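What follows is one structure encoded as C-alpha cells, with my remarks underneath.
Every protein chain but one is kept in place in this view of the complex.
Per-chain residue numbering starts at 1, and chain names A, B, C and D are given in the order in which the chains are listed.
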Amino acid sequence: MIIVSWILIIIMIVLAILSVQFKDLLAAVVAMGAVSLIISLLFLLLQAPDVAMAEASIGAALTMIIYIIVVRKTERREK
Amino acid sequence: MIRKITYTIFLSIIVATLILFFVAFPFGKNKMGVGKYYLNNDIKQTGAANVVTAVTLDYRGLDTLGEVTVLFAAAAGVSILFYLIDQDKKKRERQVYPNFIVRVGSRIIFPFILLFGSYIFIHGHLTPGGGFQGGSIIASGFLLLYLAYPGERVNRKKLAVTEGLAGLTFVVFGAIGIFTGAHSFLFNFFPKGTLNMLFSAGILPILYIAIGFKVGSEFAGIIDDMMCQTVCGGEK
Amino acid sequence: MVNLTNPILLIAVPLFFVFLAAVIAPFSKRATKYLPPVAFLINLIITLYLIPQVAEKGVIVATTAGIKPPFAINIAVDGLGLSLAIIASLLGLIASLYNLKYITEEPQDKFNMLFLLLGTGITWMVITGDMFNLFVAFEVTSISAFGLVGFLRDKDSIEAGFKYLVMGSIGASLLLIGVVMLYAATGTLNMADIAEKIARFSFRQKLLPYSFIFTGLGIEGALFPLNAWLPDAHPAAPSSVSSILSGIMTTAAIYAIIRATVTVFNYSAITPFILLIALLTLVFGETSAFFQKDIKRMLAYSTIGQTGFFFFAFSLGSVQGMQGAFMQILNHSLSKAMLFLIAGAMITQVHSRNIDDFSGIGKKMKISSVFFAIGAFSLMGLPPFFGFWSKLTIIFATLAYTNFYTITLVVILLFMSVIEGAYFFRVMQSMFFGKLKEGTEIKEASPGLVVPFVILGIVILTLAIYPTPIIAVSKKIAVQLIHRAVYINAVLGGL
Amino acid sequence: MNMSLMVLLLTPFTGGILSYLGGKIHRSVRYTFAILFSSLTLVELFFYYNKPVNHFVLGKMFGSVMILQINPISWLFAFIVTTISLLAIIFSVNDMEGRGGLDFYYFELMVVEGAMLGITLAGDLLTFFLFWEIMSWTSYLLIIQGGNKSIKAGYKYIIMSIIGANSMLIAIAMIYGKIHTLVFRNVAMLLAASPHGFDIAIFVLFAIGFFVEAAVMPLHTWVSDAYSEAPSSVSSVLSGVLEKIGAYGLFVLLYALFGVSLLGKLMPLRFPSPTIMYTIGWFAGISIVVSTFLAILQEDAKKLLAYSSISQIGYVVLGISIGTSLGVAGGLFHALNHAIFKSLLFFTIGAVIYRTGTRNLSELGGLIKKMPVTFTGTLFGIIALAGVPPLNGFVSKWMIYEALLQKKEVFLLILALIGSTGSFLYVYRLIHSTFLGQLPEKFKDVKEVPFLMQIPIWLLSLGTIVFGIWPGLAMNVIARGEKFFGITPIKYNLYGFPGGNGMGSLKMINISSVFIAGLIVAYIIFALGAKTHRISQYDNYAAGQVVTKDTKYNYSYGFYMFFGRVVNPVFKWSADKIYLAWARSANVFGDYMRRIYTGNLETYSSYIVVIISLVGFLILLGGKIW
Partner (left out) sequence: MIFYVGAFILIAVGLYAIIIKKNLVKIIIGLDLISSGTNLLIVSIGYVKGGTAPIFSHPGILPQMMVDPVPQALTLTAIVIGASELALAAAFVAILYKHYGTLDIRKVRGLKW
C-alpha cells in the first residue's frame, strides 16, 4: 500500500508540473486528465470507492471534455 | 525570472507551514469525532448500507442541496455566457462526419450507458456510487451522441423541465420533513426497511434518483452549450 | 403552526421558486420575471416573523434531518444574522421589483433564476451554523454572482467577471482548506462544537486555519489587498445586481469573518492585525474613489471604503465598536443599494456612466437626484441621518481609551469621511447646479424604476427621523455577539 | 412652561417646512409664512427675558442626556440670531425676486436660523455639535445660491467647516471616552480634574472649530469669497450671525467649560491674563490689523465689508479673551453692535446692488440724490462701525479699550487702535465711492429701493441709535449673564458707566446731547450765513472749462493706492495659498494610492499568496515570537 501510493503520488506530481509547463495546450489538458485519473486511483487506495467513482466520472471525463472544447474554440499553441 | 523564484519561495513556505500543521494530526491516526457517531448508529437512524450516502443525503442533506444549486447556477451561468454567442452563421464549423462505426456503435451503446448510469444512482444507498456519479455517466452518454451526430441538438426544453422537476422533488421532500414529525428539514419520514434491500433507507433513494436526473441533465446542458457550433440562441 | 416560521424556510422557499422557474422557463420566459419578487417577499415576511423569537430567545436553532446539532447541519439565527437576513430579503425584494423594468437583455429567465439564487445564497450564508455549509452557501453566492457580473456580455463585464471568478474560486478553495484543517483538528464541522474543541489549541496552532479562512472570506469581503476585483466587477454588473453585491454581499462575507473570529476562534488577540487591514481598506477605498470619472466605479470604491470603515469598527473588539459596526452596516447597505439603483436609473436616461455627463440633471430628474442626495448624505454621516449616529458611535468606541494611537486613528477616520464627503459632493454639485447639456432630452426615469428606490429612501428617512430604537437594538445585538457563550450554549444546549 | 423651549426651537424648522410647501402653492404664501414664523420665534424669545430655564431634556443618546437650556448670554445671542434672520427674510423678499429655486432658499434660511438657535440653546455638547453640523451644511447650501462662482466659494467653506467640526468631534469623543456624559456641568468638572495635557488638547481642538466659524486670522480664508459671492441677504445673515455663533462657542468654551479660575491654573506664567487667553487675544489682534489693511485695498464693496467683519469679530474675540468683567461685557456688547451695523451695511450695499447691479466701487457714485434712504442707512452704519460717539459702536469699543488699559496690555491696545483708525479709512471709501461724487450716466434712472427693503434699513439704523445712547438696555442682560457664569458683573446704569476704581465714567446722554447741539449750531450757521446758491457739480470741478455731461471727473479706482504700495509686499504669502498647496498635495497622494489596482490578474492573485506566506512565515518563526 505504501510503495504503490508513493509511486502514484510522485507520478501525479510530475504530471501536474508537466501539465503546467507544456507549450501545447492539448497535451497540458491530457496531462491534467491523467492527474485526475491518478487521484481517483489514490482515492481507491484510501478506501473511498464513492469518491473514486465521482472523481473518475466528473474529474477525468467531464472536465476533460470541457477543457478540450475550450482549447478547440481558442488556440492550440501557447504564446 | 526573479518573480518565479520569489513566488516559489513563498509557495514553499506555505507548504512547509501546512506540513507543520498536519504533523500534529498524523496520516493514519483515527481522527474521527462526528464520524464515529455516524458509523455506529447509521443503520438504526437511516437504514442505508452505504454510510457515505447516509452522510451526504441524510445527516448533511443541506450540503447536497447547496451543491445541487451550485451546479444549477453554473449551468445557468454557462447558458447566459453562451447565449447568442455564435449567432454569426457564416462562420460555420467544417462539419466533421465521424465514420460509420462510430455512428452505428453509439446508437447501440447509448441505451446501455443510460442503463448503467441509472443502475448506479438507483443503488446509491447500497453500493458505492450515487446521484452525482450516475448523473455524470448519463451526461457522458449524451456526449457520445454529440460525437456521433454533430448536427443534431438535445431538446433543451425537456432537459430544463427534468432539471426543474428533480430540484422540486428534492426541495418538496425536504419541506415535507418540516411539517411532519421532528419539524426539521430533510427528515427521513419513510419506513427504513431492512438493510441491503432496494426499498430501504427511507427517502434517500428517492433523493438520489432526483439528483441523478438533475446532475445528468445539467451536465448535458453545459456540454450542449459548449458544443454548440451552430445557432445557440432562439429555441432554447 | 409554529413550525411555519422555521428558519430553514428562508432557504427552502426561494430554492423552491428557483426550481419552479427552471420548470416554467421553457414555456413562458415572462413568467419567471415575477417569481423573484414573490420569493423575496415571503422571505421578508418569514424574517419579520422570526424577530420576536430572536428578541426573546437570543439564538434560534433549527436542525436538519431531525438530529441534534453537532451530528447534523443546523441553522443558528442570532441577532446579527437575522438583521442581515432581513436586509438581504428587503434589498432583494426591491432590486427584483427594479428588475421588472430594468432588465431587457435576452436570457431573462436565466437572469431571474441566478438573481434569486444570489439572494438565497446570501441569506443562507448569514444563518447557517455549520462551517462546511458556510462554504457551500459562499459557493452558491459566488457562482451566481460570477454569472450575473458577466450577464451583459460586453468587453468589460466579461473581463471583470473572469477576474472575479478566478479570485473568487481561489478564495473558496482557501476557505475549504481552512474548514478541512479545522475538521482535522477537532473532528466536527458544527461552529459551536468547533468553538468548544478548538479552545485547547495554542494561539500559534490556531493561526494557520484562521488565516486561510480569513483570506478566503476576505477576498469576497473586499479587504485591502484582496479586493482588486471589486472596482471592476461591481460597475460591470447590471445596476440591480451591483446594488445587491455592494449592499449586502460583501457584508455577508464580513459577517462570516466576524462569526469565525468571535464565535469559532475566540480571537480577541488577533485584532491589531485586522485593524491594520481594515484601515488600509478604508484609506485605499476612499482615496481611489476620489478620482473616479465613472459613477458606478466611484460607488464601488466607496463600498470598499465603507467596508473598511465598519470592519475597523469591529476590529476594535469592544462592544461599542461592534455596535457602531452594526449600525454602519445597516446604514451602508441601505443607502449604497439605493445609490446604485438611482445610478442605474440615471444611466438609462443619460446613456453614459461618466460623471461629467450627469451635470444639470437635477432639474430634470428631480426625484432620483433628491433621493441620490438623501442616500449620499446618509452615507456621509450628516447629522439628521442615521450615518451620523453610526459614525459617532464608532468614533466614541475608538476613543474609549484616549492615547496617541487612537487619536491618530480617529484623525484618519475623519479625514477619510471628509474625502468621502468631497467626492459625493462633487457629483451632487454638478448634478444640481451644473448646466444641462443641450440637445439631450432627459426626463424622469419610468415609475417602474423610481418606485423601488423611493421605498428604500423612505426606509432610510424613517431611520433618520427616529433612530433611538435601532440604536438600542444594535446595542443588544453587539452584546449578544461579543459574549459568544450565548451562541454556543444555545446550539449545543440540547446535547 | 418648560415644553415651550422645544416649541421655541421647533418654530423656525416648522416655518421652513411650511414656507417650502407654501411656495409650491403660491409665491406670496411662501414669504408670508417665513416672516410670520421668524417673528413668532422673536416674540417667543421675549418670554424668556430673564427666566433662565436650565433643564429641558431633549432625549437620551449614548448614555448622555441631551439638554436644552437658556441663560442670559444664550438669550442675547438667540436675540441676535432671530432679529437678523427676520430682517434678512424681509429684505430678501424682493431682493431674491429674479432667481429660481426660491422655495428651497427660504427653507434653508429658516433651517439655518433654527440650527443657530439650537446651538445657543444647547445645554450639552452633543446637541451643540448636532446643530453645529446642521448649521454649517445649510449655510453651505445658502452660499451656493449665488450663482456658479459661489459654488467654488461654498466648496472651500464647507471643506474648512467640516475640518473644524471634525476637530470638535474628536474633542467631544475624548471627553465622552472619559466620563460618558456630555452635559456642560459634568464636562467642566471633568476638565477641572483631568491632567494638564488633556485640557490643552481639548481646548485647542475646540478652538480650531470655533476659529474657522468666527473667521479668526489663520482660518479666515473662506470669508472673503463666501460673503462676496453669496446673495446679499445671505451674506448679512452670515456676517451678522454666523460669526457671532463662533464667538458664542468661544465664550462657552472659555467660561462654561473651563471657567476663569481653571484657565488661570492652566499656564499661570508671567503674562497678566492666563497664557491661553493671552494667545487668543494676540490672534484676535493680528486678525484685526491685517484684515483692516486688506479691507482698505478692496475694490469690491462686499469683499470690503467681508474683511471689515473679520476685523470687527477680532474685537469681539479680543474682548472675550481679556478675562475681566468689563472686557467680556465689551466683547459681548460689541458682538451685538457689530451684528446690527454690519447687517445694516450689507443690507444697504445689497440695496445698491439690487438697483445698480454692480458692486464694483469704481463704477458707482453719486447715488445720494437717487437713493436717499439707503444713503442715511449707510451713513448710520459707517458712523457706528467707525466707533463715533453717539452710535453704538463707540460704547463697546470704549469698554474694550478701557479693559485693555486696566490690564495694562499696551501692545494689544495699540493693535486695536490701529484697527479702529484703519476702519475710518475703508468706511469713508465705502460711502464716498457709492453715494458721493458724480452720478454715472447709466444710473440716471435709478430709483429708491421698494418699501419692503427699506424696513430693515430703518429698523437697524434705529437700533444703532438706541443702543448708542442707552447702552444700559443691553448691559442688564450682559451683567446677568456674567453673574450666571460666575464672573463679577460690571456696574452700569442706563446711560453708561459710573466712575470708580480707576475707570473713567461714561454718560452717553451728555456726549450725544453735545453732539446734537453741535449739529444744530452748524445748521444754524449754514442757514443764516451768506446767501448760498446751488452750483452744479460740474462748475467747481472744471473751474469754468466747458465740460460735457458724460466726462467722468471723480475717479475712485485705487483710492488708497499709496497705502497699498506700502502694505502689499507683506501680503505676498497668504494663508489661502498654503491651504491650496496642502489640497494639491492631498490630491497627488490620493492619485498615487489608486495605482495599486493595476488591473492584471497575476498581481491580484499574488497578493493572496503573499498574505498566506507571510502568516506561514510568522508561524515558522513562531517559536521565537510568542
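The rule is simple: contacts are C-beta pairs under 8 Å (C-beta built on N, C-alpha and C of every residue); 3 or more make two chains touch, one makes a residue touch a chain.
Just so it is clear, the model here is predicted, and its values are computed rather than measured.
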item: Displayed partners of the chain not shown (whole complex); value: A, B, C, D
item: Hidden partner chain, residues of chain B it touches; value: 3-4, 7-8, 11-12, 14-15, 18-19, 22, 25-32, 34-36, 38-40, 42-43, 49-52, 54-56, 60, 63-64, 66-67, 70-71, 73-75, 77-78, 81-82, 85, 127-128, 130, 132, 195-196, 215, 222, 225-226
item: Chain D residues touching the omitted chain (full complex); value: 594-595, 597-602, 605-606, 609
item: Touch residues of chain A, complete complex, unshown partner; value: 5-6, 9, 12-13, 16-17, 19-20, 25, 28-29, 32, 35-36, 39, 42-43, 46-51, 54-55, 58-59, 62-63, 66-67, 69-71, 73-75, 78-79
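In this text, only the chains that are shown with their structure count from here on.
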item: Pair sharing more residue contacts (C-beta pairs) when B-D is set against A-B; value: A-B
item: Where chain A and chain D are represented by their mean Cα positions, the distance between them in whole Å; value: 78
item: Rounded Å distance, chain C centre to chain D centre (Cα mean); value: 45
item: Residue numbers of chain A (touch at least two other chains); value: none
item: In chain C, residues with contacts to at least two other chains; value: 208
item: Chain B partner contacts - residues on chain C that touch it in the complex; value: 3, 6, 8-9, 11-12, 15-16, 18-26, 62-67, 70-73, 106-107, 110-111, 113-114, 117, 120, 124, 128, 130, 132-133, 136-137, 139-140, 143-144, 146-147, 150-151, 153, 158, 181, 184-190, 193, 197, 205, 208-209
item: Complex contact set, residues of chain B against chain C; value: 17-18, 21-22, 24-25, 31-35, 37-38, 45, 58-63, 65-67, 69-70, 72-74, 76-77, 79-81, 83-85, 156-157, 160-161, 163-165, 167-168, 170-172, 174-175, 177-179, 181-188, 233
item: Chain A - residues contacting chain B, complex; value: 48-54, 57-58, 61-62, 65-66, 69-70
